[in-house]
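The complex appears here without one of its protein chains, the remainder shown in place.
Going by the order they are written in, the chains are A and B; count residues from 1 in each one.
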Amino acid sequence: MQSSVGDPGAGKRGMNLTLRIWRQKDPTVKGKMVTYKVTDISPDMSFLEMLDVLNEQLIMQGEDPVAFDHDCREGICGMCGVMINGEAHGPQQTTTCQLHMRSFKDGDKIDIEPWRASPFPVIKDLAVDRRAFDRIIQAGGYISVATGTAPEAHATPVPKKDSDAAFDAATCIGCGACVAACPNASSMLFTAAKVTHLGLMPQGQPERDDRVVNMVAQQDREGFGGCTNIGECSHACPKGISMETISRLNHDLLGALRAGARPKS
Amino acid sequence: MPLELFTAGEPIADTKAPADVPIGERWSERRFRGRLVNPANRRKMTVIVVGTGLAGGSAAATLGEAGYKVKSFWYQDSPRRAHSVAAQGGINAAKNYRNDGDSVHRLFYDTVKGGDFRSRENNVHRLAEVSVSIIDQCVAQGVPFAREYGGLLDNRSFGGTQVSRTFYARGQTGQQLLYGAYQALERQIAAGSVEQNARTEMLDLIVVDGRARGIVARDLVSGEISTHFADAVVLATGGYGNVFYLSTNAKGSNATAIWRAHKKGAYLANPCYTQIHPTCIPVKGDYQSKLTLMSESLRNDGRVWVPKERGDDRNPREIPEDQRDYYLERIYPAFGNLVPRDIASRQAKNVCDEGRGVGPGGLGVYLDFAEAIERLGRPAVEAKYGNLFDMYAQITGEDPYSVPMRIYPAVHYTMGGLWVDYDLQSSIPGMFVIGEANFSDHGANRLGASALMQGLADGYFVLPATITEYLADGPFEKIDDSHPAAVEALQSVQAQVQKLLNINGTRTPASFHRELGQLMWDLCGMERSEESLRKALDRIPEIRQEFWTNLKVTGDWHSFNQTLEHAGRVADFIELAELMCIDALHRRESCGGHFRAESQTPEGEALRDDENFAYVAAWEWTPEGQPPVLHKENLEYEYVHLAQRSYK
């Protein structure tokens, strides 16, 4: 019923593409860029569907398919993400799964690489380990409220503008594009998004100082680079998290340090 | 019904809900009567929680806070990826902040009615009671719900209800609620009360002396298959919509955990109840890997139509008004474009079956905003639906401001799942099932904004309160890898994995998955009939046979191998598909998401048969070659009177 490559049904002529993909068997071996060709790719395909086509071909040839992370394929889970021709998630400001092949043209050469940062070691091919982000959240990216202890929801009104701004920051999907795009491999935008989200809510105030010093200490401990205010992160962010969050983090951090907050060791 | 497809077993019943007090007192009475575990003993007990969506994430965090040792498992890299993250619309709660007549009883009533009288009253009432605490909890966690200018929480009406009880965070409510649970979970991981097992997939349940005592899981990175033991096991692994291959589920969403637990003795209830969502972006080609939902709210202003003439493939803007069929407005003048999900879906299928569908393959209908743009002005439409329009344009490359959207129904949610009692305990003592993975609250049809409510109700409030009754008998005898049950489970998983690799045939797992999905969509989809289901039941064993003789999986199992992961999941989907068809065939009535062509009113609406089918069908697995056993749980309606739905 299948194994057809490309999309004969779309009525548009498919594209032929040359892919250069980073292949690396596991974290212990060296990887390299390997060239593949795919033919008759429909412009309506998503980028990951194009990779599916390649992988079906590879399996049928008895070769190891290209490992890449993905899950929801609707741009919200944050699982997917590769460098496409030198840009995190490719030429559009969206997730890799929401990038469509109409952004490319017949005959294009496409370089596909994993996120590169030492805190994101390659697991295989294009899949990397992003648990460093979880550890940054563990360092303080939460409000300590045990289940069942919450007061009535309307007890604390929240100004709409604060709530809206908190929401904007809270839309971060933790994909890691900010780190991948940053020339310093800094995780500042990720950390700042959470610090901003919780710092803008009244519920987040009691832990605000400790949160920021601990989360920043953890991102340094993970081995991410430092922020030098370049802005590649925000530009690559599929959710458009603003650099303003980083300013807010800096502001909170300096305030917290002045107030005597120190990271837990 | 010929006997060979299944055999009838003993009826079952929930015995945990205190029937001797009025429904409004049953939950508090249950908590009072249930035994507790003292804090010193909690530290000695381990609970495994599989899955980190709204249900699993909130349960693991809450059990960790309570002092149990929790082992949490998820197949993605981070708990934040669980597919609850993709829920758009909102979460219902009976807060009555709008003073519009809402109450716990009304939410209970709406949910039972919306479920087409196939859910259990006690569970639904508890859900409605608990709903108010969920909002308190999430707000305290810092979830940035939409607010009004006065700083109080905003509500909207959702899915055709007459009250505004839906709380939301723009179009990303699921994401924000999940991050609340995720952060609570990470806090417990940092505190050392929850052990994390990322990229680890449950492949079997370990049952010792009739009790669930652990799981066999594969580390997807190293490939290592190992055993994990506990005093109780909680499954929160979501629904099985991916049996249809194309659905709004995540690519990784799978039925493996519940299916393998089913094969270890857990009953699977109402597997044929699947919800088809009417407003999804249509399929474009056979490479399609996933369907994307467009929020139901679009039907508030968009008008659904198809050309009157078959095969009219003119540009929609060139089709004059009098040659268009606004079929929902025509058939349902009272509700128009706002009829419930199942009705909107089925009518779309009907017009496409008549050959009046639009777009590639004729599988689509127009959702037109031209009238709304003219009436409200483009800025107003942009403000309301801008992000949805952008999403549509991103995926289709078309501009919905100038051409009508094309939409088509897609599989969205599965109301069926593992059978549980009022305590959310399955038919295997010690195994609890929460969230979409269980069957209990939505009957034959789930209302909009109720999935998030149920997941969080189960995880934050219900399971942590009911599991104590079971754990009060613990801690149970220590077991380890050498226990015969553990050895058997481990070896059978290893053997199955090796078997998948040894076939070395000519078809990829994805090709089998697509074939199965197409078959299920065609024969056990929006409309089922005796004929279609029999055809499916003839065909599925053939697919299974070919799968096990002609599958090709590259690589080995001692490494990161996504093809192998997929193959194992497809193997389980094939078996589950067969049970779904048997269930659909045996239920010779239409109800909610289950529409049998033979059971409809003269106007073509779903016709229930309360006389014969007001029960939960709980299926017991039997070894291969023997038909499954049907256990019926009778459904009684004390508080909501059985009535036929009507939206005319």
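Following the convention adopted for this analysis, a residue touches a chain if its C-beta (ideal position, glycine included) is under 8 Å from a C-beta of that chain, and two chains touch if they have at least 3 such contacts.
Throughout what follows, contacts and distances are computed from a predicted model.
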item: Candidate names "Succinate dehydrogenase cytochrome b subunit", "Sodium:solute symporter", "Iron complex transport system permease protein" or "FAD-binding oxidoreductase"; UniProt protein name, chain not shown; value: "Succinate dehydrogenase cytochrome b subunit"
item: Contacts of the hidden chain among displayed chains; value: A
item: Option from A:42, A:203 or A:234 whose C-beta touches the chain left out; value: A:234
item: Contact residue for the chain not shown (choose from A:87, A:125 or A:209); value: A:87
item: Hidden partner interface residues of chain A, rising order; value: 20, 22, 27-28, 30, 33, 83, 85-87, 111, 113, 116-119, 121-122, 131, 181, 183-186, 216-217, 219-232, 234-236, 242-244, 246-255, 257
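Assume only the chains that are shown with their structure count from here on.
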item: Chain centre separation (chain A, chain B; CA means) in Å; value: 27
item: Complex interface listing, chain B residues touching chain A; value: 58, 61-62, 65, 76-83, 85-86, 95, 97, 133, 135-142, 144-153, 169-170, 172, 175-176, 179, 182-184, 186-187, 189-190, 196, 198, 221, 248, 250-252, 284-290, 292-293, 360-361, 391, 394-397, 460-461, 464, 506-508, 510-511, 514-515, 518, 552-555, 559-560, 562-563
item: Footprint of chain B on chain A - complex, ascending; value: 1-4, 6-11, 25-26, 42-46, 48-49, 52-53, 55-56, 58-60, 62-65, 67, 69-79, 94, 98, 100, 102, 123-124, 127, 129-131, 133-134, 137-139, 141-154, 156-160, 163-164, 166-167, 170-171, 173-174, 197-198, 201, 203-204
